[in-house]
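As you look at this complex, bear in mind that one protein chain is not there, while each of the others sits in place.
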Amino acid sequence: MLRFVLRRLLQVIPTLLLLSLLVFAWLRALPGGPASAFLGDRATPEAIAALNRQLGLDQPIFIQYGQFLGRILSGDFGASTITGQPVLAEIGRALPATVELSLAALLIAVLLGIPLGYLAASRRGGPLDVSTIMGTLVGVAVPVFFLGYLLKAFFAVQLRWFPPSGRQAVGIDATDVTGLAVLDGLLTREWDASWDALLHLVLPAVTLATIPLAVIVRITRASVLDVMGSDFVRTANSKGLAPGTVRGRHVLRNALLPVSTTIGLQVGLLLAGAVLTEKVFVWGGIGTLLADAITLKDYPRLQALLLLGALVYVLVNLLVDLSYAIIDPRVRLT
Amino acid sequence: MTTTWAQRRKDRIDDLAGGRSLTSEALRRLRRDPVALTGGVIIGLFVLVAAFAPLLAPHGPAETFPQLQQDLRPGNIPGPTAGFPLGSDQLGRDFLSRMILASQQTLLVGVLATLIGLAVGIVIGTVAGAFGGWVDTLLMRITDVLLAIPSLLLAISVAALAASPSQTTVIIAVAIVGVPIFARLLRGSMLAQRNSDHVVAATALGVKRPAVVLRHMLPNAIGPVIVQATLTLATAILDAAALSFLGLGDADPGRAEWGLMLAQAQTYLDVRPALAFLPAFAIIAVALGFTLLGESLREALDPKGRR
Partner (left out) sequence: MTGSKGAPLLQVRDLRVAFRRRGEPETVAVDGVSFDVAAGQVVGLVGESGCGKSVTSMAIMRLLPQRGVHITGSVKLDGEELLTLSDARMRERRGRDLSMVFQDPLSSLNPVIPIGLQITEVLRRHRGMDKEKAREAAVELLDRVGIPDPRRRITAYPHQLSGGMRQRVMIAIALACAPRLLIADEPTTALDVTIQAQILELLKEMVAETGAALIMITHDLGVVAGLCETVNVLYAGRIVERAQRHRLFGTPRHPYTHGLLRSIPRLDAPAGEALEAIPGSVVDNVPWTHACAFAPRCHRSVERCLEVTPAGETTGGRLLRCHNPVPASAE
């Protein structure tokens, strides 16, 4: 088991190295080269020359790559051309908002998706199954940002059930502990702050959850159907086990293996969806940083977000792989 | 006596068993599949409108009309009037014409992005699958990295490279997202082909390597890739719309494309919701159509999926 973990960890390294190489190349494909991109509007010829020297752009290319790698590893991603602040600090401040939003969306997708997929599979061909499949197909066909505006227009503007944007109502003074507003309110017993944060969270989280939800429902359904038709479930039935035992111990336990992999892959979708969702609901997280960086051509910020986004994605999938090895005894040997 | 008996026996067996071939059976199934049929009808209509868009649209996409513009104020966009069945858009143009003409542009973006991604993916997948060894390892490592970047993030970073966004940058950005998927898929099924009997037989018969790859391996391995391409058409159109929403779409204000129109209409959602709703429904319908088509194709091609 330990060897498996170590080997899987080692496999991540070349991927990350190649990724850094790709981003390095990406910077060099920028119009005017990295220096003018990094300086943005402040790009005078003198400033460019100075930064070129500072970034070592007058050095041979492989030395440049080495320096680039060194800077990244020491956490130096440069300063934002919009705010002039270190990019990493900006990301650190925006991170909790996005983590809260993504976690809420993932929670909705998983807690709703797995039971729904299971029910659809066990009533295959029935009205629930057919409507669930149709729902998932339509769900992935709706542009995320349009869905966000739609929910906002109906539930926030028309019905006024939820606030239309932001994370906190005016006049709420919440204590910051983890940065996850709902959780902070619970920890500090500021119930109204927690409730307020939850109300703000609902619409963005539902918007962001749609596509992962649809995917999880479909994978769960397919996987459950697959397992239900398998030989060992037939064996379990031939043993006369109680239906609950067959369902829990034999069907679900095996059916959830592929689902757990999918949940890892959803993190990528969440990161991408967060960019769109945060823009709609003015959420002020990583997605907002990214959207602003695009509009204002803030390349240091874009570069950092690209690298960190991929890093998170790779690490989450590594975690999923490792947890897979715990659930499925067959993986440990191979 | 024996011949007539044998003949009678054969006829009688055909008669009783009612002979039907396997391929016709599969085709028959696909034709009667309501999912495939729905997808086919949607896409068929879409392509038809796109093909005849210039004939169907009463006006040009960038043409502005004074009679529409005079009522154009913050908080008011003229609705349907005589000569303009769907009313005006936010700049005083004929909304109906723009909706119709946009079908062509949307199809163009979706199809071109998918085709470019497909072409590059096929080349990479074929080379990797056919040669194996270090070529394969290197190419697959690169696709791994591209897959490690969440797809929209990848499209954003490519589109953000352009000095000013245009239709071309959108197409290229969306195309790149598909490349690693197609390449991996094709390589996987090429590897499965490499050890199959007919490929081994062709090699043993002295057929040259490129001919084996192109004539024997590729045609048999391409099935799953075609299915994926159909599904990618849907995501390409959605990704293009997302890029437009983020300000990375075509900067040409005269261009009529559903994703672009939807992104631009978000600001006028409370003034004239139709400006957002119609392009949105068009996108949803087309994405749904391609998805339905792709899913039923997948099922028809995959014997395991047909339960």
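Letters are used for the chains, namely A and B, taken in the order the chains are written, and counting of residues starts over at 1 for each.
Throughout what follows, a contact is a pair of C-beta atoms (placed from the backbone, for glycine too) under 8 Å apart; a residue touches a chain by one contact, two chains touch by 3 or more.
None of these values were measured; they are calculated from a predicted model.
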| item | value |
| --- | --- |
| Omitted-chain contact residue, chosen from A:Leu69, A:Leu241 or A:Leu296 | A:Leu241 |
| Interface with the undisplayed chain - residues on chain A | 125, 230-232, 234-243, 245, 249-250, 253-254, 257, 327-330, 333 |
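Convention: only the chains that are shown with their structure count from here on.
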| item | value |
| --- | --- |
| Chain A and chain B: spacing of chain centres that average the CA atoms, whole Å | 25 |
| Residues of chain A defined as touching chain B within the complex | 14-15, 18-19, 22, 26, 29-31, 137-138, 140-146, 149, 153, 157, 225, 229, 268-269, 271-273, 275-276, 279, 290-291, 294-295, 297, 299, 302, 305-306, 309-310, 313-314 |
| Chain B residues within the chain A interface of the complex | 141-142, 144-146, 148-153, 156-157, 160-163, 234, 238, 241-242, 245-248, 259, 262-263, 266, 269-270, 273, 276, 280, 283-285, 287-288, 291-292, 295, 307 |
